[in-house]
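Read the structure below first, then the notes.
All protein chains but one are shown at their positions in the complex.
After this line comes subunit A, so read on.
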Amino acid sequence: MIAELGLAALWMAAALALLQVFAAGMAMRGGPDGFAALVRPVTVLQAVLVGISFLALLYLFAVTDLSVALVAANSHSAKPLVFKLSGAWGNHEGSMLLWVTVMALAGGLIAQVERRLPERTMWATMATQGFVALGFYAFLLLSSNPFERLAEPVEEGAGLNPLLQDIGLAFHPPTLYIGYVGLSVAFSFALGALLTRNVTPEFARVMRPWVLGAWVFLTAGIVAGSYWAYYELGWGGWWFWDPVENASLMPWLAATALLHSVSVLASRDALRTWTIMLGVVAFSMSMLGTFLVRSGILTSVHAFAVDPQRGTFILALLAIYIGGALVLFALRAHSIAEGKRFALVSREGALVVNNVALSAILAVVLLGTLYPLLTEAFGVRVSVGPPYFNPVSAIFFLPMLVVLAVGPLLRWRRDRVERIQRPVILMAVIGLAALVAVMALGGAELLSLLGIALAAALAVGSFLPLRGRSPRRLPLSVWGMVIAHFGVAVSLFGMAADTAFQQERLVALAPGSQAQVGPWSVELDGVVPVAGPNWTAIEGRIRASYRDGPPRDVAPQQRSFWQPVQETSEVALLTRWNGQLYVAIGQQAEGDRWQLRLWWKPFVTWIWYGGLLIALGGVLALIGRVVTDLRRRDAQARIAERRESEAAL
């Protein structure tokens, strides 16, 4: 019954999306007033219905209703409740339903709260939003019905991929999806503005919180995904340039560029067409990411739920939306009025360099990710990995970081280089000092050296915009910028330090014997069998001490899940402020020796702390912007009220 209810709600939501497109389109064309009045309520109702549909799916997973095909294929009654729920989106159909749910909720929210845009732009935005949603509804209802019943209920479900049975990963896909979908909102706004030729700072102020929100979620999702890959795959790496990772990095790069250009448009009325273009590109990248991940077209260490037929469907959607948007852009871009001028040496100039560098990195990552597909079409098998991505993206990343440090010191419109000479020299000295210090400590690769030097300079430089300003009167959005930029420095330092100074040991230890890795000594006590709710494992009992400190216990496991049959390694981590000891256990070697993989990873956690700081900066900026907007709206309302009362007198 619940499944049928969910499906019915989904069909009704789809019908409402169609009505939304029609009504908004008619309103734009100056149709009868009734259509205009329909747009907002229909959008809100659609959000409610699709929300009901998603709750229905959650319920089916919570009670493990095995007469539903999706539950039977992806769940198991013996699973902990949180993984039953996360199983609802840990598969193709469920994740698509989550996507469209988030999208409809965002649309409903806009319809409910957004009153600043000119009405025609609002209708155009709602029409676009409905049109995009319609494609995903069609996808769900025609080829990936999450509520399909089995002819015969099964005895027991097939279970969830154990690699996904992890609390970090349970919430990682929704986080990324909210980011992707937030970009679909930015896309709708961009197209709405393009359709009505209404690209103004006011428009940018409406679009900005959505871009900020999407960007925060993307950032958090990437940080979580990176940490998950680090501890769950047991390979000790934090970024693999895997196609699935790139699929989230590409929209992030575009969103980061968009975030900065929309700020220029909002506060300085420049970069109008460029901002619209980035709005289109950012969403294109999230669609492309979905396509790459869901189609199974690329080899990936973690491509789950793959199906070429569905890939074709998404590819068709991609072609319609992105192709359509680009054609519209080509036709309309020239008719958008130019914004204001600015000098090369100015905040705007720095932001343009940042935008161009981000776009170049995006191009490099995109080409590297798609290249194997292109060559495969000609029968050549190629895999592209870190030897390509690291140096080529660094060529653009490093200069961008320099601009990141200098840009916030510059004034809007026009500035003189001499004015920022002293802070720039200060940063250069700090960077050089760090470089010398690291080289004295022992050699590292060129990229790591540059990374550490830049991180040191940037860490100081990110606080320099606060000079001479009272911290209490500083707008929250400036704090957000400072903290996010400082986060970049922290992350960069973590990446460079880990790459340069990590130490690895592979040993086969018998119980009672010891091994050294970096400053740690590690002793194996023994290996014991243990059991969990849906797995058994062998667990290494290990004591590790840092230098001559007190020993701490760690227990890495090699788990065997029985439904589905799969083994995973659960690594053990010992965290200190200056790094992590990473222990993975492998097979039994001959005799009673066990394979252990030991890493000392200096400052590795700073990578994710930095990532969290970046996301935190975004959150602060978002709060700051929303509060400012609300205040402005209040002030305007008060002025209007006063005028009315004066007129009444």
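Rule of thumb we're sticking to: contacts are C-beta pairs under 8 Å (C-beta built on N, C-alpha and C of every residue); 3 or more make two chains touch, one makes a residue touch a chain; residues count from 1.
In this text, contacts and distances are computed from a predicted model.
Peer 1: Can you pick, from "Glucans biosynthesis glucosyltransferase H", "hydrogenase (acceptor)", "Cytochrome c-type biogenesis protein CcmE" or "Type-4 uracil-DNA glycosylase", the UniProt name of the chain not shown?
Peer 2: In UniProt, the chain excluded from the picture bears the name "Cytochrome c-type biogenesis protein CcmE".
Peer 1: Out of A:154, A:382 or A:439, which touches the unshown chain?
Peer 2: Result: among the candidates, A:382 touches the missing chain.
Peer 1: Taking the full complex into account, find the residue in A:149, A:340 or A:543 that is in contact with the omitted chain.
Peer 2: A:340
Peer 1: Looking at A:81, A:167, A:331 or A:363, which makes contact with the chain not pictured?
Peer 2: Answer from the full complex: A:363 touches the omitted chain.
Peer 1: Over the whole complex, note the residues of subunit A touching the chain we left out.
Peer 2: Per the touch rule, subunit A residues meeting the hidden chain are 161, 163, 234-235, 271, 273-274, 298-299, 301-302, 338-344, 349, 352, 355-357, 359-361, 363-364, 367-368, 371, 375, 380-385, 387-388, 391-392, 395-396, 414, 506-508, 558, 564-569, 584-587, 589-590, 593, 595, 597.
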